[in-house]
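Every protein chain except one is present and positioned as in the full complex.
Chains: A, B and C, in written order; residue numbering restarts at 1 for each.
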Amino acid sequence: MDSKGLKGSRGIIAVIALMIIFVGVSTSLLQLNGNVARGISPEYNELAPYEAPNNLASWVYDYRGFDTLIETGVIYVGALVSVLAIGRGIVRVKGVEGDAPVAPSSMEFNVSTLNVILKYFGVPVIILLVAYALLVLTGAATSGGGGFQCGVIFSSAYLLGMIFYGRKNPLNLSKKFLIAIGGVGWSIYALLGLPGYLTTGYWQYNVGADLWTSGVIPGVDGMAAVVPDILRQLFGDPFRLLLVMSDGTYASTAGIVPLINIGEAFNVIGAICLIFLVFVYGWNDEEEKSR
Amino acid sequence: MNESISNLWSIPLFIIIPILTAIALNIMYNRKKAISVTAVASSFALVVISALSPFGFHWFTGHPAVLPTGGYTYRADLLGWRLSLEYYYGPLQQIAIFLASLLLLFVVMISIKSLKKNIGPYISLLFLTFMSSAIVIMVNDFYHMWIGVEIGSLIVAGVVLASGEAVSQKAALKYTFFSALSGAGLAIALALILGVTGYSNISDAIKAMPLSNGSLASILYVAFGFTVLSWVYAGGLAPIHPLKADVYGASFPHATVLLQAQSKLMLVAIGLLLLRVFGTLPFAKEVMLSISVLTMMLGVVMAMLQTDFRWTLAYLIVSHSGLVTLGISLGTVQGIIGGLFQAINDVVYMSVLLLACEGVYYFGRGTSIKSVSGIAKRAPWLAIAAILGAFAASGVPPFNGFQSEIILIQASLNYGMPELAIVVLMVSVTTFIALFKGIYNIFLRPDDALNNNEKTGTPVPKILYACLAALIFITVLFGVYPQLAINFLTEAALKVVYIPWVP
Amino acid sequence: MIELQLFPALAGEVTTIVIALVLGILFGTRFQGGMSKRMVGMVFGLSIIAAILFEAPIFTWSLIAGFINEDFSISLAFIAATVGIFIGMLFRGGHE
Partner (left out) sequence: MGSIDSLYDKVKRFVTEFTSGKSTSSAMTGYMTGELQIVVFMMILASFFRIFSIPLGMVILAAVVGAIFIFGPMIKTIEDENSSDLNRVLFWVMIYFAVIIAVTLWG
């Protein structure tokens, strides 16, 4: 790649172009000031107390739950592709010798210079971080946090172990475990749509909270199916909470949202830890086979 | 054709089946038998579902629409604000997804046959490619379309990377670099439209668009600009076409079949979105038209210069994307029909050419016109397929390319722009020259190495011939009975023009 | 509110603790390397301090979930997760 591309007269033209873009975009953003429409959001907010106390969780994992399924897929695919770049799953055509695959080498570690105190405190910190990740996960429906945050915190614990102890990471996650947990996580999320699909025909209908067929909200026409009680209890009751709010007390349940969060957490743990693992330790198919 | 259904059974399956298959294949990794059974079965299931499914909507998570008079409804044909994410499966979607799943089935079978070891992640990426194109063509929601484009570009990078060569790594890196730019652009466009209207559902946003408020028009213009940026990126239009051509050229030809299908569907989906949302703004169609014309010409000229058949095809795909967008950006019913029909035909005949190129690749000497020649003697059927594909691509009757190009030419004449018709003609003629330059050198030119009975490479698998035969059958079928496809597309085009709130 | 504090009629406040324990065991089996008793005690002590800092989730009204009064509550899910990890480390099969 030659860096001459943006020098000289081309550079000046580019700067002018950037200025035009900047002026155009910023003037239009200024126009937006005071003109923002509320649109659909008041409706969402009205429904929120019947579901998760954490309004954000019900937005992200219920109303827009299918969006988040694909968004989670971005992380999964990101891991798949990053690991592919390192060498997992490079394919060759039978009988055709193309160029040899580009083989990256793993990182060299030098952990001997590390402070003794850091080494001593490494394991407790990792354990506490993992516990914190699980706390964030369990609080998904009631407080800030959720599956994605849990995964990120967990993987930071894993990265910490890598930095402190090199190849002897106390949090010893094997490649197979990570790939499996990532895949299982995404499929838990995907399959949690199934109960709603089978009973009401709507994918990812929240059978636990069951806002629309249980008569919590009056005046809905067109929904033919009613969620059977057993499903409602199975997915709803373990997460039923009493919300004492200024305008009354609501018995609300987040239904499948906390379960989705567990799937999401697994997925993120698998994906991000796998990226860390492969970028630091490298990937070697032969080594994997001998395990 | 009951379109008041808001819980059509087939729509979630188009997304969930590929996801679950991809996860399973990725975990299987190396177990070839299990992989081939799972992959073929689930892609076959997708073909069947897309053929059998009726039309309708699906409101994911099952939240109803809010009636303007208060209260809620589950009927999709009533006017209301959608609370949940909306997908639509209509005639256009049916024909597009049916073709995409058929191609997926072919590509999966070919890649299982021809690739060795560790094919799990690769085939799972092929399934995800299908998934992203299904999302983009069905979705009726800005935010979700953004995610579809985003995950689609990531998957493209993965498919390209899987061939593991330095050139493909470079192509993938460059492509993902721009995905950051255009993904962010589309996100800004989404934020602006969301800010102006408050609805992320496209139909609702169009209904709520404050067109009367002149000061907000500039916001819409900026949103339009950013959406065009992502359109250009996802479809590989000029000026990003060199990157997209690199992507097509650097991946295995059979993977390019799916990649080009995906990008054609993205072009159609985002193009229709642009038309529906911004079509009434002055200059919008003109901007889209000029991009299409530039893409057509630059692509076809670059295709002339290539010496590698893969790269020739790559630039031709880019150039023919311009034909698709030309029809869409005309904005008339006839133009849209032409554009959509061109997209479908393009996917089919380019697949024929790409699979023929894949056959050449198996002879083990690459696909450059300098290094390989005389294939016709060793694989006559491959040569015939390539020649038929070239006829279809350059618009020779009785193949399908002819039918859609004639519609496009008529549409541009009716629009009052005979110049566009000339450009279309030039593109199809030059396509012919560029293709036959490659085909002559690779298939027909006599070869010295052949006389020495030199045996390299691997025999072309039978399944490749079967797929080629099926695809050529489709090209002839659409060429002889274009009404088969046009009946489907007319309904979609009419809706875009006259009833903008239905995709 | 008194009866709710003593009898968690609403299971939602207990479920989180169970989930934390189970997942703790799952990830605990992935830890390798031994830990002395003093270390275990220290980690446990630290986790109790952390639990007091994090407090019980809002909208939690039962003693079992860690709610003691308006100003003071402990996050039992955090302690459950730590305990789960320790239990998992005891199982730890084949990951030395």
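Everything below uses one rule, namely that contacts are C-beta pairs under 8 Å (C-beta built on N, C-alpha and C of every residue); 3 or more make two chains touch, one makes a residue touch a chain.
Everything numeric here is computed off the predicted structure, so don't read it as measured data.
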Chains still shown that are in contact with the chain withheld from the display: A, B
Given B:F224, B:F252 or B:F309, the one touching the chain that is not displayed: B:F224
Of B:P54, B:P239 or B:P380, the residue in touch with the unshown chain: B:P239
From B:M297, B:V333 or B:L444, residue that would touch the chain that is not displayed: B:M297
Those residues of chain B which, in the complete complex, touch the missing chain: 171, 174, 177-178, 181, 218, 221-222, 224-225, 228-229, 232, 238-243, 245-246, 281-284, 287, 291, 293, 297-298, 300-302, 304-307, 369-370, 419, 422-423, 426, 430, 433-434, 437, 441
Chain A residues touching the omitted chain (full complex): 1-3, 5-6, 10, 13-14, 16-18, 20-21, 24-25, 27-28
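Keep this in mind: only the chains that are shown with their structure count from here on.
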Averaged-CA centre spacing for the pair chain C and chain A, given as whole angstrom: 23
Euclidean distance of C-alpha centroids - chain A vs chain B, Å: 28
Inter-chain centre distance, chain B versus chain C - centres from mean C-alpha coordinates, in Å: 51
In chain C, residues with contacts to at least two other chains: none
Set of chain A residues in contact with two or more other chains: none
Of all residues in chain B, those that touch chain A in their complex: 6-7, 9, 11-12, 15-16, 19-20, 23-24, 26-27, 29, 58-64, 66, 70-75, 81-85, 111, 114-122, 124-125, 128, 135, 141, 143-144, 147-148, 150-151, 154-155, 157-158, 161-167, 169, 172, 188, 192, 194-201, 204, 208, 210, 213, 215-216, 218-219, 221-222, 225, 252, 361-362, 364, 457-458
Chain A to chain B touching residues, read off their complex: 24-25, 27-29, 31-32, 35-41, 43-44, 62-67, 69-71, 73-74, 76-78, 80-81, 83-85, 87-99, 101-102, 179-180, 183, 186-187, 190-191, 193, 196-197, 200-206, 211-212, 217, 219-223, 285
Residues of chain A that touch chain C when the two form their complex: 53, 123-124, 127-128, 130-132, 134-135, 137-139, 142-143, 154, 168, 170-173, 177, 237-244, 251, 253, 258, 262
